[in-house]
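Shown here: the complex without one of its protein chains, the others still in place.
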Amino acid sequence: MRTRWQRFKQSYMLYSFLRDPVALTSFIILAILVFSAFGAPIVAPHDPYDPTTIEIMDAQIAPAWSEGGSSKFLLGTDAQGRDMLSTMLYGMRVSLLIGVGAVCLQAFIGIIVGLLSGYVRRLDNILMRIADVQLSFSTYMIAIFIGAIVQTAFGVAGYDRVAVPLLIAIIGLAEWPQYARTVRASVLAERKKEYVEAARIIGLSRIRIMWRHILPNTLSPVLVISTVQVANAIMSEAALSFLGLGMPVTKPSLGSLITAGFEYIFSGSWWITIFPGILLVGLILVINLLGDWVRDFLNPKLYKG
Amino acid sequence: MTAILEIQDVDKHFDISGSFLDQIKFADGKIGLQKTVVKAVNNVTLDIQPGETLSIVGESGCGKSTLARTVMGLYRPNKGKIIYRGDRIDQLSSAKMRPYRTKMQMVFQDPYASLNPRMTVKQTLEEPVRFHNPDLSRLEVRDKVADVMLQVGVDPVWASNYPHEFSGGQRQRISIARALVVDPEFIAADEPIAALDVSIQAQILNLLMDAQDQRGLTYLFISHDLSVVEHISNRVAVMYLGCVCELATSKELFGNPRHPYTQALLSAIPTLGGKKGGHIKLSGDVPTPINLPTGCVFNGRCPHANERCRQERPAQITLESGSIVACHGVEEDRI
Partner (left out) sequence: MEQLIEIKNLRVDFTLRSGTVRAVRDISLTINRGERLGIVGESGAGKSVLGFSIINLISKPGKITGGKIIFRGNDISKYSYEQMRKIRGNRIAMIFQDPMMTLNPVLTIGTQMKETILAHMKVSNKEAEKICLEKLRKVYIPSPEKRLSQYPHEFSGGMRQRIVIAISLLTNPNLIIADEPTTALDVTIQAEIMDLLLELCETENMGLILITHDLAVVSEVTQRIAVLYAGKVVELGSSKQIITNPQHPYTQGLIKALPQMAEGAKRLNQIPGMMPSLRDMPDGCPFAPRCAALLERCKHEIPTLKELESGTQVACFMREGVE
């Protein structure tokens, strides 16, 4: 009899993970980034949300190592005098929150729709056509549309408050068909297997068979696309923010930081836009590398090839 | 003696023509809708007596697995009745079917696909017990599962392991345990040993026969392996393209096969140390169950086929020996 932890320690998953330097490094970097983002109030040297600590006099100070830099601000300050490092950490927290939140919403809708259309054949056609229609709208079109309505309805001050859930909802609603299609495909493969027939012969209800028997067996591909989808959602949010439809400058995400700094790049204050840019690229890269490893691990066909 | 299970005139057809667009076909210069129907089971009538083992043999695609699944209520027959101890069960709702689920169980072919890979053995075996006996205490359920595990020869110590940690033979034991755990009286076994190694096959067959002796089980045993069928069954039905061509006691069928297909099938069994060359050669391939031949389904490959066989479907006739055969040749005393 072994506990779950012992099973995990002896598993092939852990073994192959520890022997893949790319996956291991990516994981360590991602862990540091996530920790410092969510631990930002503790880790960050300044609080960019607290207006009392911000001096407009500190605006556009260069990074500490270059000329005109100050040891108080390691990566310099932005146009409003906020410490870049702290703002970036808080910004990454917003980006990750939106990314993960949007993916949770996508997965929630997508899994339910995918399960229903895979297992209840009568619903299949209608649900999948809805998914196709949904996919033919681009994320940005929906975002521009909804964003405009909400901004008019709530005004700029109100928009600040609802921005995070709004972006989660927009990105979540725009991309759920990915999940629905993946889940449907694996439900179609699983429902033919004999263990599902065995469950029917026991007399279990359809809902119970779907949840207890089929769903757990479709989660591997869901995990694989989830990593890619988190990266995509963070990118979408950054792009929307860059277009001015995302997070407001008072509560910046990585995307809105890049936009904010963009105006100053030609006046010499390159660091305002470059540092958040590097952080964004690094974050997406490690998530994608980790996703590649998950995919290779869970898909032995690819793994052997 | 009344039959435990009666299958009366059952047809099972599958419509595989797909959606409306897939059905549009261009033929004879016209565009029309065409349905593609697989006629998997046609006009099958069988009865199974309590305590016996009735085997169904036939080659792949003959509809034997479909028949077993139709009996178990996984498919609804297109025509005909399935009667369990006097009650018709083929049109019941799943709620009304529930009491029969504890009486009738099934064992599957593939020991790798028939257990849910994400559930431990304990979860797999406890689920049916809990579902059908909600008032049992946790301890009673555990004891019940442990009892059955011991009976099928899997140490209950392994209950918290997942299926992939077991060998094929052990998985098949667990699969049998899942069927036995609700104390059924009838088990449909769909090729339960086909995927196993020879030395393991004997273990599983012995297990099935022991369970039958101890619990008075009735088996519907589906197999393509004739020597296994000869050993374990009381009666055997031979199926070809969804139709029963011969139904007889095991002794009668293997000793004195009457239908030309049964004869060909028996002569094809490889025997230990036998010499090659004594096989009855069948011409041609098995037709698809989509376009069933007119007349006798076997006429295209039968060495004795004549004009009547190509026109008229043979009816089942009962011979003096008690065997039931569907063949014009036997009826006319040609064969």
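Letters are used for the chains, namely A and B, taken in the order the chains are written, and counting of residues starts over at 1 for each.
Methods note: a residue touches a chain if its C-beta (ideal position, glycine included) is under 8 Å from a C-beta of that chain, and two chains touch if they have at least 3 such contacts.
Because the structure is predicted, anything quoted here is derived from the model rather than measured.
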| item | value |
| --- | --- |
| Residue among B:169, B:184 or B:257 touching the omitted chain | B:169 |
| Listed residues B:56, B:125, B:265 or B:326, member touching the removed chain | B:265 |
| Hidden-chain contact residue, picked from the options B:253, B:282 or B:296 | B:282 |
| Residue of B:16, B:202 or B:315 touching the missing chain in the full complex | B:202 |
| Absent chain, residues of subunit B that touch it | 59-60, 167, 169, 197-203, 205-206, 209-210, 224, 226-228, 230-232, 264-265, 267-277, 279, 281-282, 285-286 |
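As a working rule, only the chains that are shown with their structure count from here on.
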| item | value |
| --- | --- |
| Centroid distance [mean C-alpha coordinates] between subunit B and subunit A, Å | 50 |
| Complex interface listing, subunit A residues touching subunit B | 1, 125, 193-195, 197-205, 212-213, 216-217 |
| Residues on subunit B engaged by subunit A in the complex (per definition of touch) | 19, 69, 72-74, 94, 97-98, 101, 104-106, 108-110, 113-119, 127-128, 131-132, 157, 160, 175, 178, 182 |
